[in-house]
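Every protein chain but one is kept in place in this view of the complex.
And now, subunit A:
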């Protein structure tokens, strides 16, 4: 039970656990609107849409991009099952710009419809990350 006034938050993606620790508040982009979770939040479960999760702890703020997933609030804390997660604080902006540019070229140069669809998905993801950053 979170009696310390802190919220236990963990963020897991299919490949690995990305974040686990006690924080003050987490703001999550739910499909029915953004919501903040503090400790002692009522049990709650929702679908998360693409966007940035804000993790607030003291005066520090960390932002992590997720490509969708689920948020599960229990008395033990908040767990987010993310499909795709990128830490925005470690993001290399110039590199991202370059990736977006490359992805655009891939879309243009795609030979068949399958490759084009794959390139478009990649571009959409990169642009969503850029929008969230």
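Basically, contacts are C-beta pairs under 8 Å (C-beta built on N, C-alpha and C of every residue); 3 or more make two chains touch, one makes a residue touch a chain; residues count from 1.
Here is the rule we use: contacts and distances are computed from a predicted model.
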* **Candidate names "ATP synthase gamma chain", "Bifunctional ligase/repressor BirA", "Pyruvate dehydrogenase E1 component subunit alpha" or "Sugar ABC transporter permease"; UniProt protein name, chain not shown** => "ATP synthase gamma chain"
* **subunit A, residues in touch with the chain not shown (by the definition above)** => 10, 12-17, 30-32, 42-47, 70, 72, 74-76, 79, 81, 83
